[in-house]
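Just below is one structure, and these are the notes that go with it.
Only one protein chain is missing from this complex, and each of the others stays in its spot.
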Amino acid sequence: MSVTTTAAEAAQSSKALSVQGLNAWFGDHHVVKDVSLTALRHEVTALIGPSGCGKSTFLRCLNRLHEEIEGARVRGEVWIEAQGAERLNIYARDADPVRMRRRIGMVFQKPNPFPGLSIFDNVVVGLKLAGVRRRVLLEEAAEHSLKQAALWDEVKDKLKKPGTSLSGGQQQRLCIARALAVRPQVLLMDEPTSALDPISTARIEELVLRLRNEVTVLIVTHNMQQAARISNQTAFFLMGELVEAGPTSRIFTKPQDTRTEEYITGRFG
Amino acid sequence: MRGEAGLRAMQARDWRRRWHNRAATSILSIMAVMAIAPLFFIFVYLFIRGAAGLSWAFFIELPRPVGESGGGVANAITGSAVLLALASAGGIPLGLAAGMKLSERERGPTSQMLRAVIDLMTSVPSIIVGLFAYAFLVVPLGGYSAWAGGAALMIIMLPIVARATEEILNLVPDHVREAGLALGLPRWKVTLMIILPGVKAGLATGVLLAGARVAGETAPLLFTAFSNQFGFRGLDQPIASLPVQIFTLASNPDEISRQMAWTAALSLVFLVFIVNVITRLLLRRK
Partner (left out) sequence: MGRGSSPPPPPGLGSGPGGSGDSSDPATPEIRSGTSRGDLVYRWVLRGISWSIIALFVGLIVLLVQMSWEAWSHYGLGFVFTNQWNPPLEEFGAAPFLVGTLVTSLLAVLLAAPIGIGTALFLKEVAPTRIAAVLAFLVELLAAIPSVVYGLWGIFVLAPLMREDVQPLLSRWLGPETFFANALGHLFTGLAYPFVLIGSQFGWTDVSLSILSENMQRLSQGLMDGPPMGLGLLTASLVLSIMIMPTITALSREVLATVPDSIREAALGLGATRWEMMKLALLKTGRAGLVGAVLLGVGRAMGETMAVTMVIGNRNEIPTSFMHPAQTMASVLANEYGEASGLHLSSLAAVGLTLLMVSLIINLLARGIIRYLEKKA
């Protein structure tokens, strides 16, 4: 099922991410069934659904992390914007997963700064891997991403401290800064606030709203209120299928599928 | 991302990174091969040289005087069995007890010291254990004996069994113990009657592996059990063992002894391998 957009909307923003017919398996277990979804630029798309419905697996297919698991398979196409108006299928035969992952950043459920590195080193590690060496560039990029992640003021005096010395909420924002530093076009977030307290959660939701202007965000969340708060588009997954996707306001007030309605109103899941 | 020239530079960098990745992966593969290669190297030779001397007589007969052909290592086989039995008689119960005490995770001085001692004991070179047993049991009792050898082996076996027991017991989730306690059983009954039987397979594995390790020890027996050309003559007499016999045979200059050394080594390794395979199967069934 693909998203229907009005002509006006299509004219205004372009598709940052276009998934077509994505299927994924764990061995013989078919966990993502023929999903097609589009995320527009400057949009936040929330992926909701009960536990085990495949939304996290779907997300991990978008940066080709799923195939790293032994026995896992993926079929389908995922198109992202490349230079200018060009589009790139990250699953093209000649596409290098390593390079593709630079365009698509990921933030995980549990904050995971690299233990051996300082705050500064954590933020710029992606850049260093990509070959950026000049100190000045690194420092600029670090400051910029840390500001984007609303962490700069809190850490600017202790950039040399280990990344793990921060609190949980701060660590997660550090991971967001780390992902943003390589300037990805799309940011994937896999339940980024589920391990955090309400205040840290609120701060991260705030910064996601601001990030919208610079990256396209796809966020998996268990929390429907969170989806309602921060997303433009919501996609509802159930048992590996994309049941329904559309503007968030519509999904939550006038869902077109009964299954969606049942989930939203809490009849199951 | 950064303009045309930047893009080309980035592509060059990417190519280099991919090359490094491939090179590193290949080197790691080579290292793994190098790690395994000696196993085949050794095993092939063991087989080639040792198989020639295999015969029933080899396992049943006592050794002949040096230089004479024929004879076997029956004395060493029975000796090893006796020593292993002695070592296990002390090593298994004491090791189990130590492992149980350690898994209780108490914070008192006894537990701390026990943990440190068990850990340090595993790093004591086996020959030092032999020295200790010599001073403690050989000198006062006036001679080499199976007791002394068994005691030395027991000291080596104990920490291995203790460590394995502790690890296995720690794997048992707390709620199993709590369920037993909730039934109104005293703590010690829960441990002995509910928890221990539940980890039987794991404990058996640990004990078997400890036994296999101890069965291959030579150094601690050199001045405790020493050796004996005859069969079992009593626990207070010196006694032969397979590893020591291999050592002695290897040190003799004649070809017959050397051949026997190879065959004895093949037998010993074969036994040890069997134990390892058995423990693997035991673990898999669990």
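In this document, chain identifiers A and B correspond to the written order of the chains, with residue numbering beginning at 1 in each.
Definition applied: contacts are C-beta pairs under 8 Å (C-beta built on N, C-alpha and C of every residue); 3 or more make two chains touch, one makes a residue touch a chain.
Quick caveat, the model's predicted, so the values are computed rather than measured.
For the chain left out of this panel, the touching residue among A:Ala72, A:Ile119, A:Ala179 or A:Ile219 is A:Ala179. Of the listed residues B:Ile118, B:Leu203, B:Ala225 or B:Ala240, the one in contact with the hidden chain in the full complex is B:Ile118. Of the listed residues A:Gly49, A:Gly126, A:Pro192 or A:Gly246, the one in contact with the hidden chain in the full complex is A:Gly126. As for the chain not pictured, it touches subunit B at residues 17-18, 20-21, 24-25, 27-29, 31-32, 34-36, 38-39, 41-42, 45-46, 49, 94, 97-98, 100-101, 104-111, 113-114, 117-129, 131-132, 134-136, 155, 158, 174, 177-178, 181-182, 184-189, 191-192, 212-213, 215-219, 222-223, 243, 246-247, 250, 258, 261-262, 265, 268-269, 272-273, 276, 280. Touch with the hidden chain on the side of subunit A covers residues 63, 65, 68, 70, 98-99, 101-102, 105-106, 108-110, 112, 114-117, 125-126, 129-130, 164, 175, 178-179, 182.
In this section, only the chains that are shown with their structure count from here on.
The geometric centre of subunit A is 51 Å away from that of subunit B, both derived from CA atoms.
The part of subunit A that touches subunit B in the complex is made up of residues 96, 98-99, 129-131, 183. Contacts from subunit B toward subunit A in the complex involve residues 1, 9-10, 13-14, 17-18.
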